[in-house]
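The complex is shown incomplete by one protein chain, all other protein chains being positioned as in the whole.
As written, the chains take the letters A, B and C, and residue 1 is the first residue of each chain.
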Amino acid sequence: MQYNLNALANKQKIINDPIYGFITISGNLVFDIIEHPYFQRLRRIKQLGLTAYVYPGALHTRFHHALGAMHLMLTCIETLRSKGTEISAEEAEGVVLAILLHDIGHGPFSHALESVLVKGVNHEEISLLFMHKLNEIFNGKLSLAIQIFQNKYPKSFLHQLVSSQLDMDRLDYLKRDSFFTGVSEGIINSDRIISMMRVVNDTLVIEAKGIYSVEKFIIARRLMYWQVYLHKTVLCAENILVNILKRAKYLIAQGIELPATPPFAYFLKTEISAPKFFQTNEVAEIFSKLDDYDVFASVKMWQWNEDKVLKFLCNSLVDRKLWHIEISNQPFNQPFQDTLLKKIQELFHLSYEEAMYFVISDSVSNSAYKPGNDKINLLYRDGTLVDIADAADQLNISVLSHTVEKFFICYPKECLVIL
Amino acid sequence: MQYNLNALANKQKIINDPIYGFITISGNLVFDIIEHPYFQRLRRIKQLGLTAYVYPGALHTRFHHALGAMHLMLTCIETLRSKGTEISAEEAEGVVLAILLHDIGHGPFSHALESVLVKGVNHEEISLLFMHKLNEIFNGKLSLAIQIFQNKYPKSFLHQLVSSQLDMDRLDYLKRDSFFTGVSEGIINSDRIISMMRVVNDTLVIEAKGIYSVEKFIIARRLMYWQVYLHKTVLCAENILVNILKRAKYLIAQGIELPATPPFAYFLKTEISAPKFFQTNEVAEIFSKLDDYDVFASVKMWQWNEDKVLKFLCNSLVDRKLWHIEISNQPFNQPFQDTLLKKIQELFHLSYEEAMYFVISDSVSNSAYKPGNDKINLLYRDGTLVDIADAADQLNISVLSHTVEKFFICYPKECLVIL
Amino acid sequence: MQYNLNALANKQKIINDPIYGFITISGNLVFDIIEHPYFQRLRRIKQLGLTAYVYPGALHTRFHHALGAMHLMLTCIETLRSKGTEISAEEAEGVVLAILLHDIGHGPFSHALESVLVKGVNHEEISLLFMHKLNEIFNGKLSLAIQIFQNKYPKSFLHQLVSSQLDMDRLDYLKRDSFFTGVSEGIINSDRIISMMRVVNDTLVIEAKGIYSVEKFIIARRLMYWQVYLHKTVLCAENILVNILKRAKYLIAQGIELPATPPFAYFLKTEISAPKFFQTNEVAEIFSKLDDYDVFASVKMWQWNEDKVLKFLCNSLVDRKLWHIEISNQPFNQPFQDTLLKKIQELFHLSYEEAMYFVISDSVSNSAYKPGNDKINLLYRDGTLVDIADAADQLNISVLSHTVEKFFICYPKECLVIL
Partner (left out) sequence: MQYNLNALANKQKIINDPIYGFITISGNLVFDIIEHPYFQRLRRIKQLGLTAYVYPGALHTRFHHALGAMHLMLTCIETLRSKGTEISAEEAEGVVLAILLHDIGHGPFSHALESVLVKGVNHEEISLLFMHKLNEIFNGKLSLAIQIFQNKYPKSFLHQLVSSQLDMDRLDYLKRDSFFTGVSEGIINSDRIISMMRVVNDTLVIEAKGIYSVEKFIIARRLMYWQVYLHKTVLCAENILVNILKRAKYLIAQGIELPATPPFAYFLKTEISAPKFFQTNEVAEIFSKLDDYDVFASVKMWQWNEDKVLKFLCNSLVDRKLWHIEISNQPFNQPFQDTLLKKIQELFHLSYEEAMYFVISDSVSNSAYKPGNDKINLLYRDGTLVDIADAADQLNISVLSHTVEKFFICYPKECLVIL
């Protein structure tokens, strides 16, 4: 039996995802952008940097997260349309592209190295830069997506779907990060939250019956922050990596040759300011080649470097000989730190400046919910809108708005015996 | 090839469970008690009464829950032993039996009918009664279990495993109820919570690093209360069932014959006081025959009864023609209720007393966490114990201690047009 | 802030399902049919009869299964449309209603009692009868659904979605049954199988790349048959129930009064032939009141009956004192059965006819795949269609076409000592 297979030719692309089952790529433009090297680079940038040192499953990438957020966006568009919100085909494509590309400016090891590699430029600005570059390549077809991303498009609820306290970005990353880490308490029911969404006066709101799901989303987020994103062992590893880069930059500035992959070498040698990043094509082009492989392969090479600071830091990281870390609600006092530095100098035969690389003292902070302009609104049956932090008989979400700050100090375990 | 199969004969009994994979029944006494008709009766008592009217998967039984709680108890015993807490083989069997039998005194439709069928006797007292009866049958082998259940055994942490704010009962029912309802936000990580348990000074405590898991457990419990256990449609159905029983009892008291299965008929005809329940064997024996089938099969028969009140109530329930229900933070005012009753009298041609069955006005309340004697203690690394409600930078669990009360009123949908 | 809530009024109904997350009910007709007492009755008919005696989670109902199959149908319609198959809105509603109602004719305990309660009428015929009754009630709006159900509608692939070797019925029940029993090996990937479906020449086919998924579906089905549907302990329990009904019918025919709920009493007293079922309204109306509660509540009452055969059988079932069962690839020989009957007569002081109720000897058979008219076709990229049983390098699915028959005999455990 024969059959005309024309229909088979233009088939939809379906990607397997352990979380959603299938992710469907619909539309040629979306498909072509996913195929572009700028986007493919995200395959080589882990979503959670060095978190796999604690949760060995957490190796998922920005690439996978972007696809997942796109999947949720498609579900959300369908839900909102079914409730009477008009979203044209162009707007749908725009908001899908905006979420797909929202992280395209992330550099290697995501947040950890953001401020060390390029000072004064955050990844959102770089994402925007790459969107503009893609817009040129694709003949202006991303203009609407860029407007939505920048919140310059009249229908501002579309921007809220891309960036707000209940955007598709957060819904996907919370779910994905808890899935791959195995921290099942962080798992949220993105389906239910999306099913409760609605647009009122151009604002994304949650139907009041969804109050407990949103509450649980906020609590899950808080849990993920302290249990995963700010896990003390991860903090330690990331800060060692930061110090590695600082030391490498310092040595290079002293004229010392360090082996490194070319795009990484570029960023180690050149101090990139925000204007420089955006004024020439060069920086962006080289940035678009840079990923986790460059950084880690270089760090691996430095394990045998002559500089004993760099060597020690790199060995600590590669062989996962992580340091002792202490957490406190108060800052660590200066005399303690001074003593520590002195002991380290003696123990490792280092100068004061060198010893500084062996003590990391900083703080992290987080607030689970931020009221204000970007609040989460509940829609009651009588049409009233209420900020979830003010909702009656609520678990005082407002308490969660307070920023919690935690101080930490870490240093090589070898020092424990001398303290 | 031949092989001596003696070893196969005494094989362990393994039961499939969609939640834990397998539940292992270890020990002949436990096995024999599960086989006993008293325990088998729990197969015919749904854990969540009429909740399946809203969540169609919620048909799981007290039988399954008791096995699940037993499974968690076995895991917990293993964990505590591995941390140095001594639990003898006898104590292990005792605490396993205590959790297995903690619900054996539940009557049909669990909590809903508790106060209507037998006044002034709660299910814990009846559970204790049946434990004593089984203790006779099994020659005193349950004495230790009974002591633990009653908190009369010296090691009081064993009682806490059976009954406290973090007992195996709650860990299983929260997990099981969210699993079968499909309300995935209620799912808790019982494994992780158990892995954080420890016994200090004969008290069950949670290691401080488990703070977020416990917090999430409390939030999940709160969510399950309002989203499932006190779901307004379930409240409505359960209250219709309560009114059916009240009406049936009233009619029987008037000398009217109502068909009913024998054990159910007994409880409809006889006013059982607490002393009566415990003084004779008769009541308990008949109670041990009573289950969901008796109640529902009888209600089905009453759909064609001559009494129009009973008939209407039974039709509402069996055909799931549930009533209108309103929820409020304040009590519904009396004039509104009076008007409603009047209208119902007219619409259904009823007397005032009859109309009373068509209006249900009551309140439900819940507090997610109860501090005080039965608090949840966190153990810090320095050995300090702190009530979770007082733990620093905590999400103000104390806020959750306030009892939230909600008022509701429900009445047939037919009345909506006349209001 | 106020908002016009008209849009909220006509909201979609969403049902929680532990398997699919959410099941959406779209369309008023579908909603009204689900609300109808005929359909609500399915809430009281367990999908797997007495299987919960072995797998305690298996309490799910025909109601839940029908909703699940409807959910898959909606997914499937969307998939086929995206591949260019035209399905009009009317056809979509028709095929959805057809799958929703495909089991509406099931009686209590599903297959187990099918041939005992009503002889010579299978549940498909009764389903059709109820569809016609609903069609009258809903002014002919089910005509298309009925045509599809009967395979009288020109587009015959629609019928295949309702009834064939890869229909939505099977996809849902395999998934649902393995989920609730906890036999995770039976879980199939319905999403993937549906995503591989396509219509060619008005025939439902599977794209060739789906070959391994279909193969695994067939193997999973085979596994579920032998591990669940034909589990020996379930067979035993179901056959005891069948014998209970036979004995009850016999006693009633002798003029003995047996308590029973009214609709069940009707079917016990009246011999219903196929013509009688369909010629009057009476039988169908009473059948529409009959469910698991009637049967089990009656069986419970008979535990104290004077007839010692009935009493013994009912006690065996209610208290789960199930019998010894043996399985064999050959029939059990007659002399063995004769000896057994004789011993039973002596042991229980029974007549030969009475003893017959204590020995159940029968066979079960199953073939995992049935080639022929209703084969599963694979579509290759060159347009060829091939029966999966003939596909190259396939695991000889044809082997699975052979019918496997197993013989069993069961009798009270008390007999083991005398054999």
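As a convention for this text, a contact is a pair of C-beta atoms (placed from the backbone, for glycine too) under 8 Å apart; a residue touches a chain by one contact, two chains touch by 3 or more.
Since the model is a prediction, treat every value here as computed from it, not as a measurement.
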Visible contact partners (per top-of-document touch definition) of the missing chain: A, B, C
Sole residue of A:I33, A:L129, A:V183 or A:I325 that reaches the chain not shown, by the stated touch rule: A:V183
Hidden partner chain, touching residue among C:H64, C:K155, C:R192 or C:R247: C:R192
Options C:L29, C:V116, C:L223 or C:C415, residue touching the unrepresented chain: C:L223
Those residues of subunit C which, in the complete complex, touch the missing chain: 184-185, 187-189, 192, 212-213, 215-216, 219-220, 222-223, 226-227, 329, 368, 392-393, 395-396, 399-400, 404
Touch residues of subunit B, complete complex, unshown partner: 1-5, 7-8, 12, 14, 21-22, 82-84, 189, 191-192, 195, 200-201, 207, 379, 381-385
Contacts of subunit A with the absent chain, listed as residue ranges: 15-19, 21, 35, 37, 40, 43-44, 52-53, 55-57, 59-61, 63-64, 67, 179-184, 261-262, 289, 293-294, 296-298, 300-301, 304, 318-320
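We take it that only the chains that are shown with their structure count from here on.
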Identity of the chain that, by mean CA position, is farthest from subunit B: A
Separation of mean Cα positions, subunit C and subunit A [Å, integer]: 49
Interchain centroid distance [CA atoms averaged], subunit A/subunit B, Å: 43
Euclidean distance of C-alpha centroids - subunit B vs subunit C, Å: 31
Multi-partner residues of subunit C (each touching 2 or more other chains): 21
